[in-house]
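Attaching a single structure in structure tokens format; questions to follow.
For this view, one protein chain was removed and the others were kept in their places.
And now, chain A:
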Amino acid sequence: MYPGFFLRKAGEIAVRQCNRPNYVCAEISSFQCGLPSGTGRRFLSLGAVRKNEVKLPKGSKEPKMPPSSWRALGITAGVGAALWAWMIYAKHEKEEAIRKERSKQIGKAKIGGEWELTDHNGVPRTSKDFHGSWILLYFGFTHCPDICPDEIEKMLEVATLLEKKEDIKVQPLFITVDPERDNVEAVKRYCKEFSPKLLGLTGTNEQITKAAKAFRVYFSAAPAADEDNDYIVDHTIIIYLIDPEGKFVDYYGQNKTAVQMAEHIGSYIDRFKYLRW
């Protein structure tokens, strides 16, 4: 889009300056080449135009090539060349970014995948239902002593920050790794207390194992269940970012703050928009 615009502009200026079509062509071709220096003929022609239009006091003394024209041509050609170079550079950058993104996707294909679970309203859901929106995903359990509530709060804060800053809705999801105790009702009770935005998911042991495996999440109920049959589930503490195409983008550990995460995710969102523009 830029080169055409630029050439038209250059052409227009040339027409206005000299009113002779062959000069226009010369002008355009010099821009097309992007060379700071032109042939002698081009200099002559532009010099002539200058002389005809603006009568410089020095112009009459110098018969063919007044120094001001040299300078004008030099500046014009220089600016043109710089713009042209910038265009080529920007195009190259974008192509490179797309290429890199593709190769990254190949490397990332190992994390994430499809799952089938039931949401906290009892509705069967698959990962495909969430295509089209950015997702933050956390695996945990409702009897979790301290880490899960902190991480869920953080995930919700990130979603709020992104909504404010990027004007983008991010869907926070919670998948339980404790199918034994966390039925639909328990997950609903748990999630609703955090935020109406948070959607909880549960399922059979197999469904949850499949989802956890897809995201390389380790989970294991601690063997030391007490007399009340209470136990703690040891699990991977990671928040996953998934893009609107359902692809895994990045993950965040406990050491990342909500602000850091929102900033980082914001850059991914910008990049996503840019590459699909």
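Operating definition for what follows: a contact is a pair of C-beta atoms (placed from the backbone, for glycine too) under 8 Å apart; a residue touches a chain by one contact, two chains touch by 3 or more; residues count from 1.
Throughout what follows, contacts and distances are computed from a predicted model.
Q: Missing chain's UniProt protein name, "Ubiquitin-related modifier 1 homolog", "HTH TFE/IIEalpha-type domain-containing protein", "Cytoplasmic tRNA 2-thiolation protein 1" or "Cytochrome c oxidase assembly factor 6-like protein"?
A: Cross-referencing UniProt, the chain left out corresponds to "Cytochrome c oxidase assembly factor 6-like protein".
Q: Of A:Arg125, A:His143, A:Lys197 or A:Lys210, which residue touches the hidden chain?
A: A:His143
Q: Would you indicate which residue among A:His131, A:Arg181, A:Lys197 or A:Arg271 is in contact with the undisplayed chain?
A: Selected residue, touching the omitted chain: A:Arg181.
Q: Would you mind spotting which of A:Arg71, A:Lys164 or A:Arg189 touches the chain that isn't drawn?
A: In the complete complex, the chain left out is touched by residue A:Arg189.
Q: Quickly run down the residues of chain A that touch the omitted chain.
A: 142-146, 149, 181, 186, 189-190, 193, 222, 224, 226, 228-232
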